[in-house]
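We show some of the complex, not the whole, and keep each chain where it was.
For clarity, chains are labelled A, B and C in written order, and residue numbers in each chain start from 1.
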Amino acid sequence: MSEQQLSLDDATKHVAPQADHGETAKSIVQRIAQLRAWLFLAALIVTFEIWARVDFGGTFVFSSYNWQSVAVFAVAPLLIAVGQTFVIISGGIDLSTGFIMGLAAVVAAHLTNIAGLYMPLPFAMLFGMLCAILAAGIPGLVNGLLISRLKVPPFIGTLGMFGVARGAAFLLAGGTTVPVSNSYFAMLGNGRIFGVPYLVIVTAIFVLVMHYILSQTRFGQHNYAIGANVQAARRAGIDIKGHILRLYVLSAMCAGLGGALYAARFTAGAAQAGEPLLLDSVAAVVIGGASLFGGSGSIIGTVAGALVIAVIQYGLVFLDVEPFWQFIAVGVVIIISVLIDQAQRRFSGGKQDE
Amino acid sequence: MNSQTPLLEVRNLSRHFGAVRALDDCSMVVRPGEVVALAGDNGAGKTTMIKAISGVYPPTSGEILIEGKPVTFSSPQEARALGIETIYQDLALADNLTIGANIFLGREPMRKAFGFLPVIDRKTMSKAAAETMALLDFHVKRLDAPVSNFSGGQRQAVAIGRAVYWNAKILIMDEPTAALGVPEQRKVISLIKSLKAQGRGVIFISHNLQDIFAVSDRIVVLRRGIVAGERNIADTNHDEVVKLMIGG
Amino acid sequence: QDKKFTIALVPGLTTDAFYITMRKGAEAAAKAVGAELVFQGAPDFNPVTQVPVLDAVIAKHPDAILIAPTDKTQLVQPLKKAADAGIPVFTVDTFIGTGVYQTGAGDADFPLSYIASDNILGGEIAARALATAIGDKGKVYVSNVKPGISTTDQREEGFKREMAKHPGIEVLETQFNEDDANKAASQLQAVFARNPDLAGVFGANLFSALGAANGVSQAGQHGKVKVVAFDAPTSIVDNINTGLVDMAIAQHPAEIGYFGVMAAYAHLTGNSVPTAIGTGFTVIDKSNVADPNVAKFIYSD
């Protein structure tokens, strides 16, 4: 710091710090504003609870069974959405994660089976999972190289990889599902401890680590900066190319973990495992407060977003809504979730739009 | 002029954008403790020159020497690593980050949480931000607000603060005072003087001749991409400089 | 026979074990008669993607086309193009129009033969098997892929038609899972939460069944909620052995493919072919899954 070294003429030191009364008030509002996806989730749950009581005298909330179900349901979309959160904050998008997840599921199934022939089953399981995550990293690396070195727009680069990973996954799987024969692996996918599924525990730990990376490390900080103004980030000396590369590998590895857990849960690897998750996972990120233009978003928000989507879809079945009306209801709820977000933003006192 | 090795030497630098020759065969030097003004009309190539020096644009041809050694920057990072800090005309702030985060962008301080977990040290950042801004006579409350919330001049001050904080060997300023209030302008001028006293080199771009004459040792005038002339401030006056600019 | 015939097989979608197994059967037949098999399809079960593939196949003018049409109405016009070009058309797995061909009656009777296991019948068989398994009473529902897919819609239709004959059984609302096992599992859990007396579920395709079965086990209802699966990929063996799936209705895709090619070959060599060739179903459960006569109907890779 060069302060002492400079001789300043005190005559110009006139702008006294103003009263800070506004500050604490604002930060509370802001904190609530950051929670808006969670608030919406709460509102949704309350609505479902009332509906359940009025409709058939049941309960939605006070059933640990319902919560287990929702949590397990949210695992796969959440894992993909967590990686997508990083990518979207940086201003990119990753369309390929669904089939990278499928690829990883197939690799996990095959390698767990093969490894099971040569080593104890628990090790075979770990080996299979690790390989699956590493294998997922390869298409992620290619994504990253295309986007960072060759300046391919993320939408197109990952759309290309969408096709490549899809083809590779189906070729590896031979067009069918690959059964896993490893009881430990099945246990990981379906067992629970103190009523909490292992799947959920693994996912929770992973999500915490990702939250730490995004909010507390340089990688996370630079991710926000790149999303807001990539030029500024570059001029500030951030290694954009390296960052983007790591980013897409990270996203692919999140999908890889998702694929490995899929294989564990369904005791089979399927190439199309992650195919339907694309829109849901991006929606989770956006409902969680991220902008597709980059620069904003958080893992905590994404968790809320993923839960919102899981709760609606589970809840509507629970409430026995007609299938075609479910499509409509999910659509309406997604829109409302963001309307509430908008309303809250207006009170949160941040930079205001014109 | 003295005979020490120049801090910075630019030799026959050119930079073309397609058919546009933004900069054509330009040379200049900056010696320790020297403030060199870069002047010229709009579109003369001033910004292009300093972007080439700070690693933003690779030059089409020509050489850059730092303390006598030829360098080629493939990124602004490499220029910063050699002690060149730049304030850009278009500011280049990450609008969604705080003042502190902008000052430390790319060099965030870390601390250990729970004694082992490395996390970004936001306290240090906001403390340094407050101090740096105060140094420039900006006393900002709302240190946790993103810089998009601030006024034009306040944002300019953040950009200046960042360059100052890192204590550069060579400081490049592209119209730093343009958006500043009168007292802040004076502050920046006095800051440049004290940097000079410390033996640093400064390149100062401005359209304000008064400021240029108040602070510089030498002035390099660009006109449509070429060096139209170079004068010691002591040996010239406003009129001559304007004539050089417009090629009258 | 000197001429080497080229026979094209256009599946409903390319990424499904059912059609991949059909291809194997067709290839076996093609090899046997010395014909060449072209297998080309789209990634979605949707006319909008299947028809361009069909067009490209027609462009090469194969000697015969076997197709699993993605819609009984919408494929009529596009297939007519093939017929008009003099290419004999056979439908496999499902049909166009009414499925009754060569009547001289209408627009959609031009295909020469319909080689399939009747999907409606399959749904009925599933319903009967499930009804027996749950003792003819209780609540059941269909876990289906998405609306608008003719084959799975027909299975659902057959299932419901048969269940209507079982007054003790209540059929709940169908749930659509987008071919996502995760969603199918969650739906089962939700249906069970709402209907703790749920007795059984019919998974109308592979992932519906896989997901529903996982939902049953997540709900801790292993063995209590019966799962009937349509289709039998290799992974189903494990699922039946572990009790995750109670029974699987195996269509005979390899047979369909085999007979399809054979029928086409017969026609091309001047023989007459029946307008409908039915291939059967096999109900696989714990008791017979190890039987090699049954195991051969499992869709191999």
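The working rule: contacts are C-beta pairs under 8 Å (C-beta built on N, C-alpha and C of every residue); 3 or more make two chains touch, one makes a residue touch a chain.
Computed from a predicted structure; not experimentally measured.
Chemist: Although each chain type is displayed only once, what is its multiplicity within the complete complex of this file?
Modeler: A x2, B x2, C x1
One rule holds in what follows: only the chains that are shown with their structure count from here on.
Chemist: Please indicate the chain closest to the centre of the assembly, with centres calculated from CA atoms only.
Modeler: A
Chemist: Tell me, please, which chain's centre (mean of its C-alpha atoms) is farthest from the centre of chain C?
Modeler: Farthest from chain C by mean C-alpha position: B.
Chemist: CA centre of chain A versus CA centre of chain C: separation in Å?
Modeler: One centre to the other, that is 35 Å.
Chemist: Averaged over CA atoms, how far is the centre of chain A from the centre of chain B? Could you give it in whole Å?
Modeler: 40
Chemist: Measuring from the mean C-alpha position of chain B to the mean C-alpha position of chain C, what distance in angstrom results?
Modeler: Inter-chain centre distance comes to 70 Å.
Chemist: Can you name the residues of chain C that touch chain A in the complex?
Modeler: 14-17, 20-21, 43, 147, 173-176, 178-183, 185-187, 189-191, 193-194, 206-207, 210-211, 214, 217-219, 233-235, 237-239, 299-301
Chemist: Report the residues of chain A in contact with chain B in the complex, numbered from low to high.
Modeler: 1-3, 5-9, 12-18, 20, 22-23, 26-27, 212, 216-218, 221-222, 224-225, 227-229, 231-239, 295-296, 350-351
Chemist: In their shared complex, at which residues does chain B touch chain A?
Modeler: 54, 56, 75-77, 80-81, 86, 88, 91-97, 101, 105-108, 110, 113, 117-120, 128, 131-132, 135, 137-139, 141-142, 144-146, 148-149, 162, 164-165, 167, 183, 186-187, 190-191, 194-195, 198
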